[in-house]
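A single protein chain has been omitted from the complex, and every remaining protein chain is retained in its original position.
We just call them A, B and C in the order they show up, numbering each chain from 1.
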């Protein structure tokens, strides 16, 4: 059989094609010249599978969709504290092109409005030989898994009419948020907006966010989990509408749109989504794109508050083995966060005191959080106190050095089979 | 062994006890007379396990923590559309006691500020014999799993100084949001705030929200999933601070506090949390309570953006059985939402065309969403097209009538063992 | 001949009668029941002459036109400092029924919006036997020169639907601006609004303000000049529109309207104006009333910035008299403020040094300000230094004791003729 997921995406695309609301962004000729009927949708899973349909090879400029990634890059490079000194995290309640400085601190309210995005661009560390826009292009190319390029015509054209961004730049310079020549920063920001992508690129880019910062195809860690958490949090409250509550209740997916017609969304641990349709509504969002997000949230339960109870699946199986069944094996599976650890420990409570050897097998875990490791080893300690010899089998090396600290002696790196052989 | 979770909670409690910031709410003598050092913490899982520590038997009034539940009750009783006509979902960006009406519609911005909460109270359907506050008390008793009661002294006392709520009530009457005598509504709202609970009650109450509306101890469905989603969404953006972004980035748990010192939080699919410590900070939140939430988010990874990838665990096992191995069994496990279904269908792709009988066993699923059922039966259809006879084993009756519609013939209600016997 | 002023007023009335914009205030039946075509206009001069036309005997309730007079009464009774602690003087930029508290001080922005007017009512000193509304009625009766009465039906009716004012009252109580039971204060304020007047009453009432606080018919000083200055200043910026600049530039007359259809205006030193036409526009102002004010400002030059240069008329005549013309008489006329005094002193500069007796005759002055008196006596001192004997003739007693202080010896109370006889 073939998975019906591509058909489902195609179906969604088709049923939204009737929506001809909105109009092409027209403030520069290059944006107004595209084919308004272009339409594409892509979806990625946390393991890097990508489904796409429609005009999924058409390139378009990222525009404001570049903002969360410039924010991510700045966070990764200079850290949360320094970024928070210059840009806040609150929804502005105002249109995207307002200045929206915070009252006391005089810094832009968030990195998704233009004033905040210009400031964020300036936070990418200055390098003499590699411009900030180029640094971001390289970073996004890494996320996308292919070399992206700038749309020079769009860039050149936007430069000419960038009155508002120039205004914001000078205002930020006045209040001291920008410390360099605002003209250069604004130009760099406009260049950042001109990076070209397809929906497939975007799906892969968002898959990295959905996957906690790890590029699922290469396995490379490109962003810290804390950076991903920060970026998604800000996308949720500031990414789409001036009014955060509307998007959160009706769609519930952290998202960001660009005026060229793209929208991206991320459900952490689950999926990345990317849409492209150039007709934009009065809020500057792709009209069809918004409809697609609404449908996918409603029809496919893709909503942040549709929490997945994963604790019950942590125990793959428990069985006795070895001579006189004196070895008890617990095979774990999935992710070990707080909730799963709590469940595991609750199960271990039923293990009667005694001398039986307890083997906790991590081979099928895909991720172990620090809190999971801590709780795991705390369980190990208590089992030992009950008289059991205990071993943790980590043949895949999922535990980091830091997580094992002080407990290395109980960790075995062999395959489970191999290890169990000794006790037959 | 004993699970270390209670010790962990105790440890958190102890380490936050030094925090003596904040002061007792003093606007009525009854609130100012409590012991400021009372301190309790409770945590519940989606299956109804409750851990608690400290003064976990001490009762205190819910105050504003009653707001999300009055909202839930109103949504459940009169539906989202009618509620949205009277109360919005946007963060107010203003202090909790401002009127904060939306510009065009003239309705309160959200149900967590007082004007919205008074309005929400009025949306609980009027009954001649059972007051709205009493209806809410009964509803909360159902969530908590024990009979709760009102604190009459606190109620009587608050009535006397309720100038601001009375002001809000008259203003809401003027703009037509309230359609009855505002005095009666305001009094009812104040009574609602005087419902007494312990942190253990709150942990159980929030467990229902974490568990998608199902009381985990009784298995009763008390709220629709869509209502839970709405309530949690609003708690996230409007529950704690005027500024949504701060709480979302640093804590990331939908939460609500009450001026008597309680704070509740819910991570959907994972945990409910309840804290009690009566000293409140300048925002009206329990000072220690906020610290505990920050620690639990930071140290235990309890953050909405720490998404749990659960797709990989959907397949418990696949094996051949029956004569000449002509039966292929897929045992599923956990929750079947979009992401898990996508994974399952991807796995089924590898099943070669042929005549083998495919058995999809749902026995170990804890929940199947509508999208999951739809995708499951789509997979069934495609496998059939490939030539396979296909059967879905649902011995626990997890599929609803609606979900089975049109596919009843492929569903078998027997135990898997029993069913497989036929093919040996 | 007969003065054409009444004809002019009649003409204005007639030409505005076509304006049938607006509608009767309908929030209480009593206001909606009046004849919408009633129409009246009255004008008063600072000497108490009153012109009126149309339905100038019809009584209607003052409503918000009572606000500046409650403010005046409070200022007169408790002083500017105490009043400023409770009510500001800034335009609110918001609709009249908003709370509009000032940011830092939490007091109502001005006494012309309802929250400020309710507060102002509370500032009229409490008397056990005479309610505040009754105190104001008596005060207004004094200004009007006849006994005014309350409209009990309007009062009773407004009480029933005063949700908004009650809301404001409770809010003011919460923030501590009101220190008594808000219900009683709000009721008193509503009673104050029900005082009945005709346009002729209003013309006389405003004549007192135009005349610096002195009732022109009785000559009684009812308000301090500083109180009048404060009241008119606040009427100018806060009296008519949320936006002060529009009214100031296009009409330029400090004014206040009432929802029953009245508008009053005052040009200090010149005229009082009163209009009555019950159809009100979307701002709550009499639609015809506004048109009349615009016309009178435009056509009759009645605008605050049309300053009247009065300095040149200060000297009525200068002549020599007495034996050998050794007496020089300066007859003054009009008002002696700074500008007139400056002119007088400039004229006196031309008086050559010498022994001639200088007589400054104040008989025809209508008013002498303190600064005028100071500058007059400074001139006297300098003339003396030049060698002149100098005498100030004040047969009408226009100089106050305070103004004469230290200069009594040069002041003569005789009639000029009588005084001059001695030197013939």
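Rule of thumb we're sticking to: a residue touches a chain if its C-beta (ideal position, glycine included) is under 8 Å from a C-beta of that chain, and two chains touch if they have at least 3 such contacts.
These numbers come from a predicted model, not from an experiment.
Peer 1: Based on the whole assembly, the unshown chain contacts which displayed chains?
Peer 2: A, C
Peer 1: Looking beyond the chains shown, say which of C:76, C:192, C:237 or C:257 touches the absent one.
Peer 2: With C:76, C:192, C:237 or C:257 as choices, the missing chain is touched by C:237.
Peer 1: So which of C:28, C:223, C:348 or C:362 would be touching the chain we can't see?
Peer 2: Only one listed residue reaches the unshown chain, and that is C:348.
Peer 1: Per the definition of touch given earlier, which of C:59, C:90 or C:414 contacts the omitted chain?
Peer 2: Hidden-chain contact among the options goes to C:90.
Peer 1: Using the definition of touch stated at the top, determine which of C:218, C:312 or C:400 touches the missing chain.
Peer 2: C:312
Peer 1: Even though one chain is hidden, which residues of subunit A still touch it in the full complex?
Peer 2: Contact residues on subunit A toward the absent chain are 97, 99, 163-164, 166-171, 173-174, 182.
Peer 1: Suppose we count only contacts with the excluded chain; which residues of subunit C make the list?
Peer 2: 1-5, 8, 45-47, 49, 88-91, 93, 110, 210-212, 225, 228-230, 232-234, 236-238, 243-246, 248-249, 252, 254, 267-271, 299-313, 316, 333-335, 337-340, 342-343, 345-346, 348-349, 351, 366-367, 369-371, 375, 378-379, 382-383, 385-386
The working rule: only the chains that are shown with their structure count from here on.
Peer 1: Based on which chains are in contact, what kind of graph results: line, ring, star, complete or other?
Peer 2: Topology of the interface graph: linear, an open chain of contacts.
Peer 1: Farthest from subunit B by Cα centre, which chain is it? Let me know.
Peer 2: C
Peer 1: Most central chain by CA mean?
Peer 2: Looking at where each chain's C-alpha mean falls, the closest to the middle is B.
Peer 1: Kindly indicate the chain pair that has more C-beta pairs in contact than all others.
Peer 2: Pair with the most C-beta pairs in contact: A-B.
Peer 1: Cα superposition of subunit A onto subunit B: how big is the rotation, rounded to the nearest 5°?
Peer 2: So the copies are related by a turn of 180 degrees.
Peer 1: With centres defined as the mean C-alpha position, give me the subunit B-subunit C separation in Å.
Peer 2: Chain centres of subunit B and subunit C, defined by C-alpha means, are spaced 63 Å apart.
Peer 1: Can you work out the whole-Å distance between the CA centroids of subunit A and subunit C?
Peer 2: 68
Peer 1: For subunit C, jot down the residues that touch at least 2 other chains.
Peer 2: Residue numbers touching two or more other chains: none in subunit C.
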